[in-house]
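Apart from one protein chain that is not included, each protein chain of the complex appears where it belongs.
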Amino acid sequence: MPFLTNTTVRRIEWGECDPAGIVFYPRYFAMFDHSTVLLVERALGISKHQLYATYDFDGFPVVETQARFMIPTRFGDDVVIESAFVAVGRASFRIQHRLSKDGALAVESAETRVWVVRDSDRPGGFKAQPLPPEAVAKFTAAPAPA
Amino acid sequence: MPFLTNTTVRRIEWGECDPAGIVFYPRYFAMFDHSTVLLVERALGISKHQLYATYDFDGFPVVETQARFMIPTRFGDDVVIESAFVAVGRASFRIQHRLSKDGALAVESAETRVWVVRDSDRPGGFKAQPLPPEAVAKFTAAPAPA
Amino acid sequence: MPFLTNTTVRRIEWGECDPAGIVFYPRYFAMFDHSTVLLVERALGISKHQLYATYDFDGFPVVETQARFMIPTRFGDDVVIESAFVAVGRASFRIQHRLSKDGALAVESAETRVWVVRDSDRPGGFKAQPLPPEAVAKFTAAPAPA
Partner (left out) sequence: MPFLTNTTVRRIEWGECDPAGIVFYPRYFAMFDHSTVLLVERALGISKHQLYATYDFDGFPVVETQARFMIPTRFGDDVVIESAFVAVGRASFRIQHRLSKDGALAVESAETRVWVVRDSDRPGGFKAQPLPPEAVAKFTAAPAPA
């Protein structure tokens, strides 16, 4: 894995599951969104609140995502999510998430996010903005050897 | 549009939005999941509860999905979701969702679902099952002329 | 009913239900929050976005809520939610929600909200603020005769 990776473990909750007894798939994206925050925070060494205070920007919304669901997970399962930067561009970056259960890959997802500022011409609108150079450097840093 | 389409309108709720004031993107998938239920119910002419009672099956989980987010939507926005079957296979089908706001396409998504029965060999597991022939016929029916 | 009431109908969604096949109870509060927004918007004649633009305030968070769950509801159920102001104070107001299914009361809830401005002394904190007099007048108006 060339770029920084962050790993989290979470217990699937009853309320994240649907009447089939398995995770309601939109909630995997909520888990991945949180994993992305943790990855970005770890890469930059500051919290998301500090991020807004440090940089003149308004977030990094997802512009494209995709996922494959291979093994269902159920309430009570402890799943592992590995999230990693897989591409970093001028104003965007791509993150891959791999969620596994008992060592088997259950869900695989990748998302592209854009570094944005609010667009004063459109209420609720945003426009892309180049990533700060130090963010590029930190997002593309190789992970420290274990 | 070759196959059956269903259109719904929904008001974006405060609680569906995140601190950026726009829809938290995982919730679009929840909206699309509901749209799929409405489309399947309309195609088959029965409710999802009746579906389980009628057919010897255990649901149609999503195995793959993807989405592009082009325009953010905010609480109070009335959005239109058009959902349509775009492919129907032996044990699977693909649905496309187009969410628009003020006539402009805001989110586009497509998902593949598999008709399944519970797999008695794996707790919480499922296995694919051929679609009932009448479901194939109804999912691939051309929409009635307006 | 002395004060303004607003009634909405909503279809319970698959993704709002838990492995027991019934609504995961925290989601009733999300439904009630949306009903409160609709009631306040109706009372004041403006949208929540316009509300922030019109008044020098930062929202009306819930400070206390309670609910009784009498009849479970399931995906596919069409429920009716009647929401009404039941008390209006200097800086706070109380709303009651009655959710029914097939004419039978299924969930009853009441919440107290406070009109607030951000407290510059505490990040993320708020402090109570008197309600604008016209809001008090509109919240306590008797409903128009049918």
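Residue numbering begins at 1 within each chain, and the chains themselves are lettered A, B and C in the order written.
Please note the rule applied: contacts are C-beta pairs under 8 Å (C-beta built on N, C-alpha and C of every residue); 3 or more make two chains touch, one makes a residue touch a chain.
This one's a predicted model, so the numbers in the text were calculated from it and none came from an experiment.
Student: May I ask which residue of C:Glu41, C:Asp58 or C:Glu82 touches the chain that does not appear here?
Tutor: Answering carefully, the residue with contact to the hidden chain is C:Asp58.
Student: Pick from B:Cys17, B:Leu44 or B:Ala110: which residue touches the chain that isn't shown?
Tutor: B:Cys17
Student: I need the residue numbers on chain A that touch the omitted chain, in ascending order.
Tutor: 13-15, 30, 33-34, 37, 47-49, 74-76
Student: Touching the missing chain, which residues of chain B?
Tutor: Residues touching the hidden chain, for chain B, are 14-15, 17-21, 24, 26, 75.
Student: Residues on chain C that touch the omitted chain in the whole complex?
Tutor: Residue positions of chain C that touch the missing chain: 20-22, 24-30, 33, 58-59, 61-74, 123-126.
By definition in this document, only the chains that are shown with their structure count from here on.
Student: Provide the C-alpha centroid distance between chain A and chain C, rounded to the nearest whole angstrom.
Tutor: Each chain's C-alpha centroid was found; their separation is 33 Å.
Student: So the centre of each chain is just the mean of its C-alpha atoms; given that, what is the distance between chain B and chain C in Å?
Tutor: Measuring from centre to centre gives 29 Å for this pair.
Student: Can you list every residue of chain B that touches 2 or more other chains, as numbers and ranges?
Tutor: Each of 30, 33, 74 in chain B touches at least two other chains.
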